[in-house]
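Sending over a structure as structure tokens; questions will come in a sec.
Every protein chain but one is kept in place in this view of the complex.
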Amino acid sequence: MKNDTRSRNHPAYWAFVVHRISGLALTLFLPLHFWALGNALHGEAKLETFLRWSDQPLVKCAEVGLVLLLAAHLTGGLRLLMLEFMDWRHVGDSHKTLLACAAGASAAIGLLFLLNLL
Amino acid sequence: MNTLKVKIWRGAESGQFQEYEVPRLESQTVLDVVTYVQRRLDPSLAYRFACRVGVCGSCAMSVNGVSRWTCRTHVDKVAKGDTLEIAPLRNLPVIRDLATDMREFFDKWAKARGRFTGAQTRKDEFAEVKPESKQRKAVDAAIECIGCGVCYSSCEVVTWKPDYLGPAALSRAWTLANDVRDVAQKERLAAVAGDAGCHSCHTHLNCTERCPKGISPTAGIAGLKRLVLAATLKGDL
Partner (left out) sequence: MNTRSQVLLWGAQRASAMLLAVCVLVHLITIIYAVRHGLSAAEILGRTRGSVAWGLFYATFVAAVAVHAPIGVRNILAEIGWRGRGVDVLMFVLALTLAMWGLRAVWAVVS
């Protein structure tokens, strides 16, 4: 028999879900990102054309999402490194506080990007 | 008198929940409920228990979807209103009703080299393990494991990778990896290394969240990850 969501419903598991989805999404996005920057090989004008295309509201929304994913993967990843490499007595017993800090920091980074974008 | 509507798993891997009505009592444990059903309502119900006081580790079941030791789980704490759903542990083959086949679980303890390997004989002096030493302190929690299988049942990686050794076996290996008297350290680290061992742990903390003894197998697994990596980089593995 397998577990259902009742057994998985706790903060650290949700952190895992966020880490996995963000990691996968960022990996899929990377080739696109590299392609966009690669436009500069054909001159500044080509890159400028792409950037002006990216001014559409929908693309800007996607950018906010991507920054949020990157920030979440960063802070969640730092949390994992701390849990794996630091003395458990210093980090493990307060792992939920650590998780809250990671979530807060990534939200703050996302918001900072959004505010600078507007 | 208040009654509790209890759904209990009947059958093996395939089966269904059957509903029973059990009188609700003060300070009643989930194991009390199961025992009531077996003694008063349906003597064919199969389940396991021994000590009833949280020492033997044989009564673990899935209660409302969460793995728990039933002898020390109060109905008041886990019942959703007047209902309770009791099923066998997850990630293990079901023999019948609430009894699972624990062989795989304990075989993995052996695979993780979970047995002590000493070099001294009865003619030697007593080995001294300093209580304040770093290694002894590192396993303060993990040596209290009662082998109930709650962590194994809660672990998502076990579900995904059936050959994964699981939290209990790895936590046991961690206690021995810190035992200064043990002489099979290299072999143990080799046994717990890699994709079927500690390095598959994703720090979901399911085991840490659910362990009834408050142990964090995740902590021990993280310790093993570091020990194995260090040994590998040194060329010992």
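First chain written, first letter: the chains are A and B, and each begins at residue 1.
Simple rule for what comes next: contacts are C-beta pairs under 8 Å (C-beta built on N, C-alpha and C of every residue); 3 or more make two chains touch, one makes a residue touch a chain.
Note that this is a predicted model, so its numbers are computed, not measured.
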item	value
From A:45, A:86 or A:100, residue that would touch the chain that is not displayed	A:45
Selected residue (touches chain absent from view) among B:7, B:24, B:96 or B:161	B:161
From B:41, B:78 or B:229, residue that would touch the chain that is not displayed	B:229
Absent chain, residues of subunit A that touch it	20, 23-24, 26-27, 30-31, 33-41, 44-45, 47-48, 51, 54-55, 67, 70-71, 73-74, 77-78, 80-81, 84-85, 109, 112-113, 116-117
Contact footprint on subunit B, counting only the chain that is left out	157, 160-161, 190, 193-195, 197, 199-200, 225, 228-229, 232-233, 237
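Methods note: only the chains that are shown with their structure count from here on.
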item	value
Gap in Å, rounded to a whole number, between the CA centres of subunit B and subunit A	34
Parts of subunit B lying in touch with subunit A, wherever the complex brings them together	13, 62, 64-67, 87-88, 90-91, 94, 153-154, 156, 159, 202-206, 208-210, 216, 218-219, 222-223, 225-226
Complex contact set, residues of subunit A against subunit B	1-8, 10, 12-13, 16, 80, 83-85, 88, 92, 95
